[in-house]
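First the structure, which I've put down as structure tokens, then a few questions once you've had a look.
With one protein chain removed, the remaining protein chains of the complex are shown where they sit.
This part shows chain A:
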Amino acid sequence: MDARRGYVQAGRCGYVPALMSRGARGADDGDMNDHIVSTDRLTKHYGGRAAVDGISLGVRRGEVYGFLGPNGAGKTTTLRMLLGLVRPTSGTASVHGLAPGSPDALRRTGSLIEGPGFFPYLSGVDNLLVVARYRGLGRYDVDEALDRVELTSRGKDRFRTYSLGMKQRLGVAAALLGRPDLLILDEPTNGLDPAGMASMRRLIHDLSDDGQTVLLSSHLLAEVQQCCDRVGVVVEGRLSYEGTVAELRGARMLEVRAEPVDRAVRAVKAATGAALDLTEDGDGRTVLTGDADGVDVPAAIRGLVAEGVDVHAVAIRERSLEDVFLTMTEATR
């Protein structure tokens, strides 16, 4: 797994420069235990039901951590506990090395939890000014945050008159006030149009490049796949996976359809050193598959042609995060 890692990390996102710089920062920090958020058997019961059931997770400084799970899995409840809005029934958590909800931890954390909460009669700017006053910040910070979410032109309008996506952007702007080290965003793309989602993705990349840590929950797996360094998957209150998206998705597969199969296997092995296995596709036909990472695909095809086998198809198959996620959550249902 680890040998593949460098390649996969760079290939995963399509934002190669950003990822490289992030990788480099990770190497500088060195310490893999440098957690900005960590929880230990964090649990919350509502009545008899466990909304969050013994979650132990860790978010590393500088990474983008995706928090996934079906509706009602306990994501929001967990994030609320990290902000001190909800008290855990048992277990502990630390944010910036402090107790969650402690003033010092909160001042270094920007958050948007389950939709924006603002005064409907105030303008966007005035709402942010109220929030800024709580943090001892001023007008400059407000203008900067509004600009980052592209809401400056409507800043003077009342919050009540905003569209769903504009409200959401204002919520993100409030989280950005004062450039906190850590952002906790619960479904930040909720209600955003495609352009809004793309700019949210850019924003998250920018934040990450600036060294800010982002913990975000989302149902948009394609977005998460593009943005997140690591993910945690919660199902029914329990953390059922934590690791990189690449590890979660598993290896990329090289798939070769060629006849005769035995000569094809030999040809690829001779040309690239990669081993292929015989498998069957859904229609009962024989396919050759192998681990795609590190394989020189053009060399493999040249080898096949030189060997004189009939090549029907050569493809690289990837499981999307969605496939993995659905399998994982279905299994637990």
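Just so it is clear, contacts are C-beta pairs under 8 Å (C-beta built on N, C-alpha and C of every residue); 3 or more make two chains touch, one makes a residue touch a chain; residues count from 1.
Just so it is clear, contacts and distances are computed from a predicted model.
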_For the chain not present in this complex, what protein name does its UniProt entry give, out of "ABC transporter permease", "Pyrroloquinoline quinone biosynthesis peptide chaperone PqqD", "(2Fe-2S)-binding protein" or "histidine kinase"?_
"ABC transporter permease"
*Option touching the unshown chain, where A:Ile36, A:Ala73, A:Leu146 or A:Ala174 are the choices*: A:Ala174
*From the list A:Val37, A:Val59, A:Ala73 or A:Val86, which touches the chain that is not on show?*
A:Val86
*Quick one: say which of A:Gly136, A:Pro194 or A:Gly308 touches the chain that got left out.*
A:Gly136
*Residues of chain A in contact with the chain that isn't shown?*
80, 83-87, 102-107, 109, 111, 113, 115-122, 126, 129-131, 133-136, 174
